[in-house]
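What you see is the complex with one protein chain gone and the rest in place.
Then we have chain A:
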């Protein structure tokens, strides 16, 4: 595997990124408040928005591909419809959707453009209606900042998992707002959670330099991915399409590729010159994108 594209254009640390369902477009956000939509195949920038705050730590692409959501130190999540009209300023049509009492750490659209799930440094997650900004459901239970969330990949289910600074990963029922299961085996903050493609398990990456796999039916941790030589925390994890490989970006500027079933490391990828802060596999599994504090994003295949 090697870098196939390098996206340069952010003037500061890249903090988050997300893929569009068309498998080639991505949205990325950075410390200086800029949110950029790229066609990563051609490396062209298609849209750019400047947020009124710095440290935009969360961004997400809408399922339809027509809007993006982002937020950070402004404690809010805003939705921007994407427009190609040169006369329209994207910031003009901005919708302020979520309101938290501390920084926004993660956001994700649910199955449609109409609802957004957010996680915040105030210890809660919340589900919002995009059009009205109404709070549909809130999720309390974490004892500290919630840093990440991921929606279950099921067409019938209604659950999501969140990870926080209280070292816990919690699975929630979106309808009732109740916590269904919780897992507490990490030694430090959980920076990233991602469901296994079948939806029966999820992986987490933490500051304790390990990634762990938790099975939902067995209700326990079933694997730890760690190596003595890895001492820096994992900031972002994602599975390949078949769930055989787990890609994890670390704060030591590297990406480690783990064999999920064997528990061993397959390879280590160098290239970034600062922390890897975001990592997502493309919707069809042909490549993955990593965003880093070295101001660039790389597509690996």
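The criterion applied here is as follows: a contact is a pair of C-beta atoms (placed from the backbone, for glycine too) under 8 Å apart; a residue touches a chain by one contact, two chains touch by 3 or more; residues count from 1.
Just so it is clear, contacts and distances are computed from a predicted model.
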In UniProt, the chain not displayed here, chosen among "General transcription factor IIA, 1", "AP-3 complex subunit delta-1", "Large ribosomal subunit protein uL3m" or "Regulator of G-protein signaling 11 isoform X1", goes by "Regulator of G-protein signaling 11 isoform X1"
Sort through A:7, A:20 or A:279 and give me the one touching the missing partner chain. A:20
Among A:35, A:60 or A:82, which one is in touch with the chain left out? A:82
Pick out the residues on chain A that sit against the missing chain. 1, 4-5, 20-25, 39, 41-42, 44, 46, 55, 57, 62-67, 73, 81-85, 88, 101-103, 110-115, 121-124, 129-132, 134, 136, 140-141, 143-145, 147, 154-156, 165, 175, 178-181, 187-189, 196-198, 200-201, 207-209, 215, 217-220, 222, 227-229, 231-233, 240-245, 251-254, 260-261, 268, 270, 273-274, 281, 284-288, 293-294, 299, 301
